[in-house]
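What you see is the complex with one protein chain gone and the rest in place.
Let's turn to chain A:
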Amino acid sequence: MTEFSFWDILRNLLLAARWTVVLSLVSFIGGGIVGAALLFLRIGGRRWARLLSRGYIQLFQGTPLLMQLFLAFFGIGLFGIDVPAWLAACVALILWTAAFLAEIWRGCVESIAKGQWEASASLGMGYLQQMRYVILPQALKVAVPPTVGFSVQVVKGTALTSIIGFVELSKAGSIVTNATFQPFTVYGLVALIYFALCWPLSKSSQLLERKLDVAHRNH
């Protein structure tokens, strides 16, 4: 039987952690783009667009991420397409992230005083101009802390993709455990690595909140 040193364990976990980071980035950026599209459908536009966007958000917020992963993994397979685990993981996480970001950002846009809409309308601006030059610049400032805060959820959400066989940090943890029979050491390290990824994000969310002084800003 081969002996594994502590360094062997840590090295393998860190290598796998790269995929957690990549998956988090892809989900967050992709989710941000889809989320922005959902936001525009949700707050402006036509009735059917609002309903569609609202339905989407409720569906993805109202079902477990794990089920969404299963559906992406096995569901697309039903159409005869062989889905690799990484693809299913990316798709499911992007769609999930988008639903939450759209809802967070909607709150931010709606927190902008009604008078800002009225003043810009009375100056002759159209809807897109109001959004682009008046509402979004203010809403973005409000949105930064909760958005960064939510990124922590995305990082932790990637752990679930281990179940459909994507080898990221958690999956690597169970593989290494099976080889070394040292579950406490291994999962302890896994937890620490997640913490090392997430803590700076939470902390920066707090700092940004204070720095942008969102709560004390008056309109």
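The working rule: a residue touches a chain if its C-beta (ideal position, glycine included) is under 8 Å from a C-beta of that chain, and two chains touch if they have at least 3 such contacts; residues count from 1.
The rule is simple: contacts and distances are computed from a predicted model.
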| item | value |
| --- | --- |
| Undepicted complex member, UniProt protein name, chosen from "RagB/SusD family nutrient uptake outer membrane protein", "Amino acid ABC transporter ATP-binding protein", "Cation acetate symporter" or "TonB-dependent receptor" | "Amino acid ABC transporter ATP-binding protein" |
| Chain not shown: contacting residue from A:L59, A:A119 or A:L192 | A:A119 |
| Sole contact to the chain not displayed, among A:F6, A:F74 or A:Y133 | A:Y133 |
| Where the missing chain touches chain A, by residue | 113, 115-116, 118-127, 129, 133-134, 137-138, 141, 217-219 |
